[in-house]
Structure formats: C-alpha cells, structure tokens
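Every protein chain of the complex appears in place save one, which is left out.
Letters A, B, C and D mark the chains in the order given here, with residues in each chain numbered from 1 onward.
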Amino acid sequence: MSKTTRSEMAPWPLVMLIAAPLPLGLLDGAAIYWPQAPAVALCYAVSLLCLLLRGLTRTPRTEAALLFLGVASACLSPFLLLADGVDPSSGAGTWMYLFGASLLLWRVLALLAEETGLLRWLGPTLFGLGLLMGWEIITRGFAVPSVLLPPPSSILAAIPTHGGELWDDFCQTVLKSVVRGYLIGCGAGFVVAVLADRLPFLARGLLPLGNLASAIPVVGIAPVMVMWFGFDWQSKAAVIVIMTFFPMLINTLAGLATAEKIQLDLMRSYGAGYGKTLWLLRLPCALPFLFNGLKINSTLALIGAIVAEFFGTPVVGMGFRISTEVARMNLDVVWATITVAAVTGSALYGGLALAERRLTAWHPSFRKR
Amino acid sequence: MMTERLRTHLLPVAVMALAVLALWYAGALWLNAPQVLDGFARAHTDHWTLSEFARQAFSQKRPILPTPDQIASEMVQSLTGYPVTHVRNLLFHTAVTAGSALTGFGMGVVLGILLAIGIVQVKTLESSLLPWVITSQTIPVLAIAPMVVVILGNIGFSGLLPKAVISMYLCFFPITIGMVKGLRSADPLSLDLMRTYSANGQQTFWLLRLPSALPYLFTSLKIAVAASVVGAIVAELPTGGQAGLGARLLSGSYYGQTVQIWSALVMSALLSVSLVWLIGLMERFVVTGKRGGTR
Amino acid sequence: ADKLTLQLKWVTQAQFAGYYVAQDKGFYKDAGLDVTIKAGGPDINPTQVIAAGGADVIVDWMPSALATREKGVPLVNIGQIFQKSGMMLTCRKDAGISSPTDFKGHTLGVWFAGNEYPFLSWMARLKYSTSGSNPDVTVLKQGFNVDPLLQKQAACISTMTYNEYWQLIEAGMKPEELQVFKYQEQGVATLEDGLYTTEKALADPKTVEKLAKFLKATAKGWEYAAQHQAEAVDIVLANDSTGAQTKEHQTTMMGEVAKLIEGGKEGIGYLSPEDFDRTVSILMSGGSSPVISKMPTNAYSHTVFDAASKL
Amino acid sequence: MQAPLPPVPPPQTVPPAAIARTIVDARNVTLTYQTADKPVYALSDVSLKINKGDFISLIGPSGCGKTTLMRTIADLEQPTSGEIIVNGMTPEAARLKRAYGYVFQAPALYPWRSVERNVTLPLEIMGMPAAERQQRARDHLEMVGLAGFEKKFPWQLSGGMQQRVSIARALAFEPDLLLMDEPFGALDEITRDHLNLQLTRLWLQTQKTCIFVTHSIAEAVFLSTRIVVMSPRPGKILDVIDCEQHLPRERTLDIRETPEFAHIAQRVREGLMEGHSYDD
Partner (left out) sequence: MQAPLPPVPPPQTVPPAAIARTIVDARNVTLTYQTADKPVYALSDVSLKINKGDFISLIGPSGCGKTTLMRTIADLEQPTSGEIIVNGMTPEAARLKRAYGYVFQAPALYPWRSVERNVTLPLEIMGMPAAERQQRARDHLEMVGLAGFEKKFPWQLSGGMQQRVSIARALAFEPDLLLMDEPFGALDEITRDHLNLQLTRLWLQTQKTCIFVTHSIAEAVFLSTRIVVMSPRPGKILDVIDCEQHLPRERTLDIRETPEFAHIAQRVREGLMEGHSYDD
C-alpha cells in the first residue's frame, strides 16, 4: 500500500553529544563528571550505540524499538544520579542528554505514526509516557515541593492506597451526576435545536433567550443550582444540563444547515415531508456536527460535575475530594482523582470517536487523508 | 421592509420574553414561598393576604430566586450610581472580566488553530498529540486554576495573564477539535485540483482547506468565546479578593447576596452573548457566496 | 526599605484589619518595610504560595500549617494573632437542637479544608459515627455561605463568630432562634489566624530582624484597629477591590475580631505553648485519618516575637 | 455525407388524441433570479402545454433556462409571474402527491448511503416494504447496467455510473411525471443507445409523461413526441416540433436512418443555431 521509504532522520538528536564534557550535577557542592558516575556513563553509551546502530535496522518497527532503548536509558540516568545523592538540577550535561533524548523520542513517534491496528496506540502511549517522565524528572530533579506538584510516581502510589475512596467518588460523580446530566443536556440541546429549526417563530424568540441563558458560566450557576436542587447529585446534573445544552444546540443547528441545496431539492421533489427529510437527509448530514457537540460535551460534563461539587456536596465525589485534599495538602490524592477524571473523560471521548468513525465513515474527513 | 423585520424578528422575541418573564415571576413565587411562610410563622402572622404574600415573595432580601425587577434595579443602581471606574460599578467588573476573557480567547484561537494545523499536517502530531489534547480537557479547570495562578504568580505574572491563560485553556479545545474536523472536510475533488496545480501546503491551506473549514471554525469560535468568559470567571474565583465578575459572584455567594449573584450572572451572560453575536457578525462578513451548491 | 510579601488566607475583610491598618497608617513604612498584601480566596492555599516562593509570610490556620509541615514544607509559626477560636456550630432551634446530644439523626454542615478535624474529634468524643451506610449524623460539605441553614438543608452549620453568624442575623434570623456551640467552649478549639514563615527564612538572622519589624508593626496595626474600629473598617473597605463588602457587616466583624486578638499573655502575637499543645492533641485524636500523624517539633518559634519585643 | 433533405411533408390533420389530458400547463411563465450585481432573466413568457403520455424534449444552448423551467414545473422555483398547473393543481400540490421523479443534472447521491440504498430512498419515503423496495432497486440497477455495484458507495463509482444510479433512482420511483435533466450526458454512445431504448420501452409500457433535457439532437428526435427548442437569456420558446406527425410512436434505433428523422433533426439544428451568436 504505502510507499514505505523511511524518511531520513534529522541530525538533531545528536545534540546529546554536547553533553559529554558538561557536568552531570552537584555532590556535596562539587560538580560531578561522567567518569565519576559509571552507571550514567553506561546509559549514555547505550544511547549513543543505539543511534549508531540505527542504520542496520530494516523496518520502521525495529528502528523504533532500538531508538526507544536509547531514550529509555537516557530517562534512567537522572534517577541513577538521584539515587547516588547527586543533585542534577544544575547539571547542564544531564539536561542536554535528556534534551537529545526527547528529540530522539520524536523520531520514534514519527516512525510509529504509520502503524495501524492495536499498535496505533503505541505512539500516543509513548508520547504520554514521555510527558510523565519529563514531569517525574523535573519534579524530582529540581526537588519541587510535593504540596505544589507531586511526581507521577507518588500519584500512582496514591491510587491503590485510596482505591476505595476513588471508587466511591467515581460512582457519585460519574455514574450518578455525569451520566444523567449529559444525557438530559445533550438530549435537550438536540431537541430544542430541531424544534427551533422547525418552528422559526420559536427559534427567533427562544434562541436569543436560550443563548443568553446558556451563556451563564458554570461557576455562577453551580451555587444557584445547589440552592435549588439540594446538595446531592441532582444539582450537579442540573449544572451539566445547562453546560452541555448550548454546544449541542449550536452544533445541531449548524449541522442541520449543512444539507446541500440539490439534496434538499431531491427530497422536495419526492414530496417528502419534514420528518422524512429530517431523518433521511438532514440528520445524516448533521452527524459530523452532532458528534462534534457530543465530544465537546463529554469533557464539559465531567468538568461541570466536579466544579459544581466545589460548592457543596455530601462528603463524597471527585470535586469534593479535590477541594478538600488540596486544603489538606494531600496533592497526591488530588492528582489521583484528576487522573481518574482524565481517564474517564478520555474513555468517554474515545467511545464517541469510535462511534463517529463507524457512523460517518462516508465523511471526507475519514475517507481520504 | 422595516415593519417586516419587526414582525418576523422582534415580535417572536417579545412574545417569548414576556412568557419567560411570566414564568420567572411564577417561579419566584414558588421558590421563595417557603421562606415567606417561614417568616410569617416566626412573626406569628396567622392572617395574611395573598397580595401580602406575593409582595413579600417578590421583595425578599435573600431570595432563592430574585425577581427580574430586583435584579434590574440592583443593576441600574450599580451601573448609574457610581462612575464607570469605581469598584462598585458592575461595568468596571465586566470590563475586567472581558479583558482577560478576550486576551485568553485571542491566545486560545491562535493556539487552537496552530494545534489543529499541526495535527492535520504532521502525522506524528496527529497520532501522538491529539489524545493528550483531549485528555487535557478532562482535567477540571477549577482544580488546576489555583495552581496556575500560584505558579504564574511566582514567575512574576499576575493580574491579567494567569486569568487569560485559564481562559485559553478552556477555549482552545473546541477550536482545535472543530478545526481538525473542518480542515479535513475539504471536498476530495477540490483537493485533487490543488494537487494538480502542485499547490504547496500553505496554498492548499489558505485557498481550500481554510475556506471549507470556516463553517466548523465559526461554530467552534462561538462555543470558545463563551468558554473564554467562563474561564476568566473561573480564574477570578481563586483570586477572589480581586476585581471581575467572578469576584462579584464569589462574594455575592459568600455573603448570600442573591441579587448580587444574579446581576453578575446576567452581566456575564450579556457579555458572552454579545461576544457570540460579534462572532456571528464576523461570520456573515467572512463566509460569502456559500449557499447554493450544485444544482 | 526591605520588601516583604504577606499572603492572606481569605478575601479582603475585617478579619485582616490589622494588616491593612498597619499598611495604610504607615506602620510598616515607619519600620523600614515595603509590604505587599496579597488577598486570598477560597482556592488560594497560602501554604502553596509560600512553598512556591510567592510570599514571605502567610496568614494561616494551625491545622493547615501543621499538615503542610508534615508534607515537607517546614512552616514555622512566628506569631499567633488570634488567641481564641472563632469557630462554632450554629443550629436552628426549630430543628429541635438545644444541646450536642440532640445532633443524632440530623444533617450538620461542616467546612472541610482541615477545619473538619476539630469537628470530627468532637463527634468522636460524643460517640457519633459520621460515615458508613447509616451514620448517626449526616455530614455535609458546606460551601461559602449560610444558605443551608436558612433553607433548612442542614440543622446546623459551621459559622465564625465574626462572620457567618452575623450573616444569619442579617438574613433575618433572630439570635433567640439560634443555638450556638463554640468550639472554644466545647474544648475542641484549634488555633486560627497566625503568621507563618519557612525554617529557611528563620535561619538567616537578617530575615529574622526583618520579620521582627514586621511582627511589631503588625501588632501595632491590630492594636490601632481594635481601638479605632470605625476607621479600620473604612480602611478595609477602601482596600476591597470587589466592591461587594458592606460597611454594616464589616463593622460587626471588626467588633468580633477585636475580641479574638485579646488575651495574649505577652501581648498581641504571642503563641502560648499550651494552646499549641492543645491544638496538636485535638488534631492527632480526631477521626480515622488524622491530619497529622507525628508530634510536630519546632513548629513554632518565639525568636521573632522575642526580637520584636526588644525593638 | 447526408443526402439532401427531402421536402417536409405537409402537416397532416391528425385526429385529436382520444381526449388528450393536459398534465402540465405553463402559462406566460417568467422567472428572474435576483443576484448581487444585476438580475438574471432566466425565463421570459414561456407557455407550454404537455399532455398525458407526452415525451417532451427541451433543447437549447447552455444556460438558456431548461433546468430552470423544469425546476419551476417541479415546484423547486417559484415563477416571478405567470402560472403553472400540474394535473389540475398547483405544482406544490402535485409535488406533495409525489407526482414527480426528477433526475438532476448532477447525480445528487447521498454519500452515506450505498448505491442500493440510494435507489431505495424514494421508496422508503413512499413507505414501501423493505423486501419489495430492495427487489425494485436491484431490477432498476440491473437495467442501467450496474448489477453487482449495490453495496458500493457513490464516491466509489465513475461519473457515468453515478449518473446511472440517479436514473435508476428516479425510474424505480415510478412517478407520473418524469423530469430528466441531461440524464445521459455522461454516458458513452452505446450505453446511451441502450438506455434510450429502455426508456422508450418503459415509457410506452407505462404511459408515463416525460420531460427530458438533452443536448443531443439525435436523442431528442429519437425519444420525443414533441421537441421544444429554447433560446438563450431570457429563455424563450423558439419552436415546438411535433415528431409524432412524422415518426411512429414505437421506435427502433434504425429509424435514425430515415429521411424524416434527418429532416426533423435539421429543423431542430436550425432552431438551435438561431439562438446562438457564434460566427464560426
């Protein structure tokens, strides 16, 4: 299929060569150089060797695997230094080495970009791992206080130790508030858009007011909703309904307007009524926009629920957890909760993206790249 | 011509507005009733008339739902009672919020479009970055807003910038998603045409991809501009001591001044609606000649 | 002049009158200091700000400061402004509550953010369960205002003597309709507004001198504020950039706050070790996961106070 | 190479067709498009009567208003003045009664539907049972030579194939009035001849009324009972040529070799020339 001529690698990762004469960090106030840290020097040698041997690989996959080894050993080195009690924060050599490694990671990602099937996910996974590594290295290397930003490793450690709480929060926030609010909000936005499209009088009268109402920021609505609907999930769902309504409305209206004139004329010539035209022509045309709205809303809904929980909850819920644990200085729990939120949101989004791919495979954006 | 416009556009709005107002007063009566009755009970007023009840419900000091006239008079008082630059003038706070919202929106548009272009043009970015852009949005802003404010504050940025950054964080996403979709929606045959001209990436972008992405872009811009106002307000909460509609909301909420909350809400809604409207105006100006299609 | 940044715990209000008065009246300037006061807010955590280097001194409550200390940011109390706790639980009498034994089966509003520990240890002492499927009292995380009580969503809510209690009164409740339980009187009071800095700052004698000047000027500001309350309120209002505070409310607040700063054995700003020990023991006893697990050492220092006394 | 044209036989007085029912009656139809710069006069005072069972071809220079006239009949445009009566009712009422089957100049297929489901679309709208409409779609696809392409999507077809799907779609609908706008424009001569024959057969069998736009004079003469020649902007009717007077109703491809055929073709060509201003 594809003309697999591997593009040539830019020489940038070679900046790691500059690292060799530079110091690695400080130990007891004195600079440490490569010969004084044999383990790190070994990592460095491995990285350079991987760069050298790259030419021998035959397929993009083997090259990616080899180069990844080089990146991995670079990532290992600051931890080796830390374990030896070296403070790498002022070691230009360490940072230059890591900089070269991140450019090398880019090359790995480029090689993996052509993958299909399950391996397709390898690229984004490595990219994410790279980000997390960078975070870990920076927080530990510069000794950032954990009350400001904990390193990913301690966040990861917090997940099993607080598993019970996290699960309860998930049930409260996602299963109770988000699901219901999302369904009602998107449903209402859709229905109102269709109605507005059908009844111009309603549209002209209601849309400006609807726009006005839904332009109210969540943080403003949340306290009011808590006042009206009480402390439990109902008020959170109400906030989500209001938040998701507007994007769905706008997207549905824009989507309904995309049917081409000639396609509409065809329906007209069949004497197809409003409902038939809607179902057979305008909704299929609107699908890409509907999915756009649904996807944007899937992230908004989660944020909405969490934000609303800042304004009063029973003592469970992801928003509750975040706000109280911030004040208790348990930043690892905070970030563990954020992780749960991020995973949930991404899963929701990914599900929608898959459904979109299935239902709108005809759309040019999927047809041809 | 003019009367026609009046009939088709203003009349429906007027009718609907009246209906909403009627509903609102009914709602105020309903929601404030427990408080009023409680008040009567505690004052041992056993014999009260319906008009007395309504009068009370519509003039609660801390109503659950204030009436439109309460909000209006609070707003009029705030808007006309002080000079525009005074901290008690709502317009001052609106301007503060609008300032950071628009700055954030501007940054968000640039970031969002650049990301979209990167994702569409660079395959590596598409496969590895897009999932993380999405994940970034599942992180609740309100949770990270204080950290952003604190961290940026320490690097020496305070005032407008941290707020704008949070606005940007909220509004770049709809733009990126919409633009990615839009940039890919160009008609395949038109793309082929560009190929035969051996147009470079930039030319294809400006001459074909961007025009076909415009409907998506403007839909996203409308959502994003509303989001930027939300972002600015969210960012004003942690720095609650300072100016802006968010600060008004917060202190209103903190002191239970419902009417103040509602007037800040109305003001922020007006702000985003007028921004959305401005985008719509731009859209009408920019998107020309795109109506018929083939016959 | 020496530069110094002070991070407050909350928005500009009479709770912090002393600092604003010292600033406005030039006490800081006279002491050779150039002080920046940063207002706080619900999500501004002063300990984070100081950990990130954004402030030299913060106003914080002791539970939060001790928790942060245990998390590796070595905060040290250099002066205790509020000698007494202003926290209380305020209940509706019409909910049938007249003593702590009536709590059972009711919903109680509590501030979290570290303020829940005294509450939890109080409930533990009363032998009420607060969690599980069928708790004796239902705990609600209450927001920033008093609506839950006004709307009967909770039978009791947390209030401060100087703030939320008066909001209830301003909202039309009568004092005789309310039953209050002061933490101070229930024996679960923890120390509130105090001044904290880092161990690193204290290691430098120059900084200690600067902080001493600051503490002294601050004490002077508080003293002045307590004596000239009307003027102090005006100064606070002039510093409020939200334009939302009312004179009426701030005047009451000033009066109540003035009561809390009294009683320092050696003058305004003195931390008495007994109060510290009591706070620590309450924090270590409460609930299933106490804020602090280890006995804190060197969490306060009288160095600055002593130096200030000698100025 | 053609032999000199034989003289036109004098018009014979034909016995009036057994109570010829008027299906389309256009009276003084004028249509002006308003555009940003200046108005475009697309139709000017067009009057035309079409009887049941007629096969009318519209022929005329590009841009003369053929499509516009068809669209007006099908209630897709409103005349600026004048009126049209279809089946004794307004075009709108006729449209709502599903009287029209329209083959547009562009294929207008729905990209999210497979070829087969594009053809069943109007049948679905009519409410035909699934099995029956599938059968009909297959039959008609077979007729236009597209058996085996049922499951493909429109963008996987060549231009001519798309056009044929669109023809199959209109035919499967079996409307009273078939409006076809250059349906065979994108087809090669052999396929075109084949479909011409199919179309005449179908037309004879079902006694439908057809309005047909074509640029091929031969095709027009071969298919039509009457040919309407139009002149360009503002679109006017220049000439209406009655073919039934000279050619039998039932036609085979070899009538194209007869002198009558050539004669009519010549008259159409002359009419067309009149409307043009090229000097080469």
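Side notes on the structure shown:
Keep in mind that, in the parts below, contacts are C-beta pairs under 8 Å (C-beta built on N, C-alpha and C of every residue); 3 or more make two chains touch, one makes a residue touch a chain.
A quick note: this is a predicted structure, and the numbers were derived from the prediction, not measured.
Check B:Q121, B:N154, B:S190 or B:S274 against the missing chain and you find that the one touching it is B:S190. Only one of D:R27, D:K49, D:R113 or D:H215 touches the absent chain when the whole complex is considered: D:H215. Considering the full assembly, D:Q105 is the residue among D:S57, D:Q105, D:N118 or D:T225 that touches the omitted chain. The chain not displayed touches chain D at residues 1-3, 33, 35-37, 40, 59-64, 66-68, 105-106, 145, 151-152, 156-161, 163-164, 181-182, 185-192, 194, 197, 215-217, 256-259, 261-262, 269, 272-273, 275-276, 278, 280. Residue-level contact of chain B with the missing chain is found at 187, 189-190, 192-199, 203, 207-208, 211, 214, 287-295.
Following the convention adopted for this analysis, only the chains that are shown with their structure count from here on.
Among the remaining chains, the Cα-based centre furthest from that of chain A is the centre of D. Once the centre of each chain is set as its mean CA position, chain B and chain C turn out to be 35 Å apart.
Remark: chain A and chain B have CA centroids separated by 23 Å (rounded to whole angstrom).
In chain B, the residues that reach two or more other chains under the touch definition are 64, 142, 146-147, 150-151, 188, 237, 253, 294-295.
Chain contacts: chain D has residues 71, 104, 106, 108, 155 touching two or more partner chains.
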